[in-house]
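Have a look at the structure that comes next, please.
One chain of protein is taken out of this complex; the other chains stay put.
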Amino acid sequence: MAENRHKALGLTDEQVVEMYYYMLLARKVDERQWLLNRAGKIPFVISCQGQEAAQVGAAFALKKGVDYLCPYYRDAAVVLVFGMTPRDLMLSAFAKPEDPNSGGRQMPGHFGCKRLNILTGSSPVTTQVPHAVGIALAAKMQRKNFVVYTSFGEGSSNQGDFHEAANFAGVHKLPVIFFCQNNKYAISVPLKKQLAVDSVAKRAVGYGFTGVSVDGNDPLEVYRVVKEARERALRGEGPTLIEAVVNRLVPHSSDDDDRTYRSREELEEAKKQDPIPRFRQYLLEVGAMTEAQEKEIAQRVQREVDEATEYAEKAPYAEPESALKYVYAEK
Amino acid sequence: MAENRHKALGLTDEQVVEMYYYMLLARKVDERQWLLNRAGKIPFVISCQGQEAAQVGAAFALKKGVDYLCPYYRDAAVVLVFGMTPRDLMLSAFAKPEDPNSGGRQMPGHFGCKRLNILTGSSPVTTQVPHAVGIALAAKMQRKNFVVYTSFGEGSSNQGDFHEAANFAGVHKLPVIFFCQNNKYAISVPLKKQLAVDSVAKRAVGYGFTGVSVDGNDPLEVYRVVKEARERALRGEGPTLIEAVVNRLVPHSSDDDDRTYRSREELEEAKKQDPIPRFRQYLLEVGAMTEAQEKEIAQRVQREVDEATEYAEKAPYAEPESALKYVYAEK
Amino acid sequence: MPVISYIEAVTQALREEMRRDERVFVLGEDVGKRGGVFRATMGLIDEFGEERVIDTPLAESAIVGVAIGAAAYGMRPVAEIQFADFIHPAVNQIINEAAKMRYRSNNDWHCPIVIRAPYGGGVHGALYHSQSVEALFNSTPGLKVVAPSTPYDVKGLLKAAIRDDDPVLFFEHKRCYRLIKGEVPEEDYVLPIGKADIKREGEDITVFSYGLALHFCLEAAERLAQEGISAHVVDLRTLYPLDKETICEAAAKTGKVLIVHEDNKEGGVGGEVAAIIAEEVLFDLDAPIKRLCGPDIPAMPYSPPLEKFFMLNTDKVYQAMKELAEF
Partner (left out) sequence: MPVISYIEAVTQALREEMRRDERVFVLGEDVGKRGGVFRATMGLIDEFGEERVIDTPLAESAIVGVAIGAAAYGMRPVAEIQFADFIHPAVNQIINEAAKMRYRSNNDWHCPIVIRAPYGGGVHGALYHSQSVEALFNSTPGLKVVAPSTPYDVKGLLKAAIRDDDPVLFFEHKRCYRLIKGEVPEEDYVLPIGKADIKREGEDITVFSYGLALHFCLEAAERLAQEGISAHVVDLRTLYPLDKETICEAAAKTGKVLIVHEDNKEGGVGGEVAAIIAEEVLFDLDAPIKRLCGPDIPAMPYSPPLEKFFMLNTDKVYQAMKELAEF
C-alpha cells in the first residue's frame, strides 16, 4: 500500500476527500463550460484544467472566511473552496445579474465577492498583486491576523506590478503569499521566451524573502508549502513566493487554438501528469476514499454542475439600462 | 610603497591619471554649479559628488564612440569621459540653446547627445533602462559589436521598468550593462525602507544573468567588473547587473535639505570615504602621478570650469518662439 | 482591385513594409507562431524569422520601452499591444518618452515607432477587452494617433505610420477586423497622416466619426438619402493632431453637426472636434453641435443586453442624424 502522506500533514481522510471533491468539481464545471461554449451558449471560457491540484492544495492551507484572496482568472478551484458555488460560476459564464462576481458585467474568471473575502479582479494581468499587498498592509495596520493569497501565471511575473508589489511587501514584511502557477505558457509564448531564470521562485531573492518551488500536480505538497508560508506570514516573517509547476491541459481560452504553437506529443505528456486521476489513485491506495465514495462524489459533482447550468441558463438577463448603475456610489 | 593595482588590469599610468582628471573635473563642475545656484544664477543642480569613482571606472571600461550610454542624472562623470565638455554641462545648467543635451530645454542632468552615443533621457526614473535594452536588441539584430551601459539609483531599481527590461534582456541575452549606483538614499528614503535585499546585485538571479556588487569608491575595481561585463556581453553571454556601492556626499539636489533625514555623523563618515582623495593618494603612492602633475591637473580643471562657466553665462538665450519647434519632424 | 478585410490590410501592410525595409520588425505578445490573438501577424514569422517577429515577455512597458530604444538607434519597430485595454502599463513610455524624445533633445534624437492596438467593442469582450482608449492620448503633442475605418485606409495609413519619423499610435477597431471589407490596390501606396477624409458628400448635415461607428454613419446616411436627406460624412482618421481645416470646412458646409463615436462622451475626442468648430466657425452653425457617443460608464459589460445598450448601431445613428436634419 502507498504511504499515507496526508496524515503527516495533519489532514484527515475527510479533508483529503473533500480536496478531491473540489478538484473534480472545478474540472467538471470547466469541462461543461467548454461544451456550452462549443454549443454557442456562452461566449467565453478560461480554464483551470491541469491546475486544480495546485489551487486546491493552496486553498486548503488558507483559512476560509479569514484570509483574503486576490486570485487570477484560472483560480476557479480556489474560489470554490472559499465558498463560490458552481451556480455562481455558471451565472458568471452566462452573464446573469445574480452572478456574485460582477452581476454578469465581467467575463467569467473575473472573480470577486466581498462576503467571501475575494477581491474583485480585472483583466490586465498582475494588477491584483499590489492590491494583495495593500490588504496585507491594512491587516498589519489594524493588527488583524490573516494572510492574503494572490496568484498569477509565470508570464505575468514579468510585469512591473509583480516586482513593485513584491518589493513593497518585502520591505514591510507583510503577510502575503505570492502564488505563481507556472504552466509554462503565456498564451502561445513558451517559458524560454518569457524568462531566463529556471524557477520563478528564485525571484524572491531580489526581495529578501523566501521562495519555494513545488510540484503543482501534488496537492499535498502544495498544501504543505502554502501552510508553512501562511505560518511564516502570521509570525510576522513576511511574504513567500511560491511557484507551483503545473500543466495547462487545454488551449489558453476558448478563443485560442494551441495547435500552431504546442506539439501534440507535449500535450499528451502533460495529460499523463493530470493531477486528478493521480490524486484519486493516491486516495484509493491509502484507503482514504473507497470506490463507492468516489462514485458518489462523481455523481454529486455531475448533479451540481447540471443544476448550476440549468439554473444559470434560465436566469433572466439584467435590464439594459442597469448598465448605467454603480459608476459612483449611489445614495 | 602601495601595490600597483592598475597595471594588473592593463591600465597605463597615463590612463589612471586621466581617470583621476575626469573624477576631479566632474567634481569641480558640480561644486561650481552649487555655487552658481546659491548665487541665484542657475535654478537647479543635481550632483555626482561621491559617485565619480564608480562612474569614471565604468566609463573607462567602455569604448567611447562605440558603446552606447543610457545614463541617469548623476552621470556627469560618465558623459564627460564619453566626450561631453564642461562647457556643454554649463550650457545645460544655464539653459542655453547651445547645450547639446537639450538646447536648454531640460534641467541639468538630463544627458543626451547623438554624436556621442548618449541617448536622450527624461526625469521619470528608470525609463531609460528598457531603452538600453532596445538599443542592445538593435545591436544584436544588426550584428553590431557594442554594449549598452545604463545606470540608475538603487531606489529606481524598484520601478517596474527595471524588472521588465532586465527580464527582456535576460531572455534575449542582450549586450547590456545595468549599472546601479547604490548611494543608500532615494532622496530622503533610506535603504531599509526601499528594499529588503542586502544587495541590489542579487536581483540578477531573477533574470538568469550575473550580478556583481562592487565598492564604488574604488575606480579600479569598478573598471574591472565593468570590463568583464562588457566582455561577457560581447561574447554573447548576455547582460550583467552591477551594483556600485557609493555615498551621496551632498543633498539629493539643490532643492533638498538633508538635515531632517540624515545624521551629520553619517555624512561625516561618508565624506571620509570620498573616492577622490583616496584615488589621488593611490596614484601618488604607486608613483603613477607626481605632485607636479597633480597640481597641473587641478589647475587645468579649474581653468576649464572657469571658462565653461563664463562662456555659458554669457551665451544668449533661445528665442521664446523656438519653444514651438521640434514637436514633430520638420521638413 | 482585390477586396480584402480590414485585418488583411494590416497584415499586408506589415508584410510589405518588412520586405521593403530591413529595419522594420514587429514585437508583442503572441505575434510569432500564434500570429497574434487576432491573427494580424499571421505568417510573418515564417517569412521573416524569429528575430524580426519577436514574441516578447508579457510586459507592455518593456514592449514599448524596448521598441523606443531600438527606434532611437535606427530600427523601425512595430509594437503590438494585444488589446488596447492593456496599453495602460505602457503609458509612461508612450507619453513621457516616445512623444517627447525629439522635443526634449532639441531635434537631436527621434523615435519612429508604431504601436498597434485593437480597440472597441461589440465582440463580447466585456469591460477589459472592449475599451476605446483614444482619449488617453489625444492631448499628447509629439504623438500621432491614427484610427482608420476601412481596409484601404488601414493599409495606406499603417504604411505611412511605419515610414513616419515620429511615434504613431495605430488603433484598429477589432470589430472591423473581419466585418469590414473593401478594395485595396495591389500597388504600394501611403495615405497622409493628419488628414481627415470625406467618406460621403452631402448637403444637409455633417457627421464626424471614425472606426466602426463611421460605418454606422454611412449606412444611416444611405437610409436618409432615400428620405431625401443628404449627409456629409467625414472620417476623422487621425485623432491627434486633428485636421482642423477639414473639420471646419465640413462643419461650415452644412451648418449642422453631429459627432459620433463609441468612446465615452465626456472627454472623448468629439469634445475637441466640437470645440474647434465652436471656436472657428460658430456663426456658420444652424443647430447645436450634437454628439452621439458611448455612455459615461467605465466600459461595456459582458452581459449581451448591456453590451448592446452601450454599443452604437445604425439605428441609433440614423435617429440622431434624422433629428439633427429636422432641427
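For clarity, chains are labelled A, B and C in written order, and residue numbers in each chain start from 1.
Operating definition for what follows: a contact is a pair of C-beta atoms (placed from the backbone, for glycine too) under 8 Å apart; a residue touches a chain by one contact, two chains touch by 3 or more.
Bear in mind that the values here come from a model prediction, so they are computed numbers and not experimental data.
Partner chains of the missing chain, restricted to those shown and counted over the full complex, are A, B, C. When the full complex is taken into account, the listed residue touching the unshown chain is C:I289, out of C:I229, C:I289 or C:A325.
The omitted chain makes contact with just one of the residues B:R27, B:R74 or B:R105: B:R105. Screening A:N101, A:S157, A:S254 or A:T309 for touch with the missing chain picks out A:N101. The residue touching the chain not shown here, chosen from A:D30, A:D67, A:D88 or A:E164, is A:E164.
Summary of contacts with the chain left out: across B:V125, B:A270 or B:A288, the touching residue is B:V125.
Contact between chain A and the unshown chain involves residues 68, 70, 97, 99-106, 110, 112-114, 119-120, 122, 124, 127, 129-139, 141, 160-161, 164-165, 167-168, 171, 325-330. On the side of chain B, touch with the chain left out of the figure occurs at residues 43-44, 95-97, 102-107, 110, 122-125, 155-156, 158-161, 186-189, 193-195, 255-256, 260-261, 317-324, 327. Where chain C meets the omitted chain, the residues involved are 61, 85, 88-89, 91-92, 95-96, 99-100, 103-104, 127-128, 135-136, 138-142, 240-242, 263-264, 266-280, 282-283, 285, 287-291, 296-299.
Basically, only the chains that are shown with their structure count from here on.
Distance from the centre of chain B peaks at A, each centre being the average of the chain's Cα atoms. Distance between chain A and chain C, defined via averaged C-alpha coordinates, is recorded as 37 Å. Distance between chain B and chain C, defined via averaged C-alpha coordinates, is recorded as 41 Å.
Here the spacing of chain A and chain B, counted between their Cα centres, is 45 Å. Annotation for chain A: residues 158-161, 193-195 touch two or more other chains.
Residue numbers of chain C whose C-beta contacts span two or more other chains: 56-57, 59, 61-62, 89.
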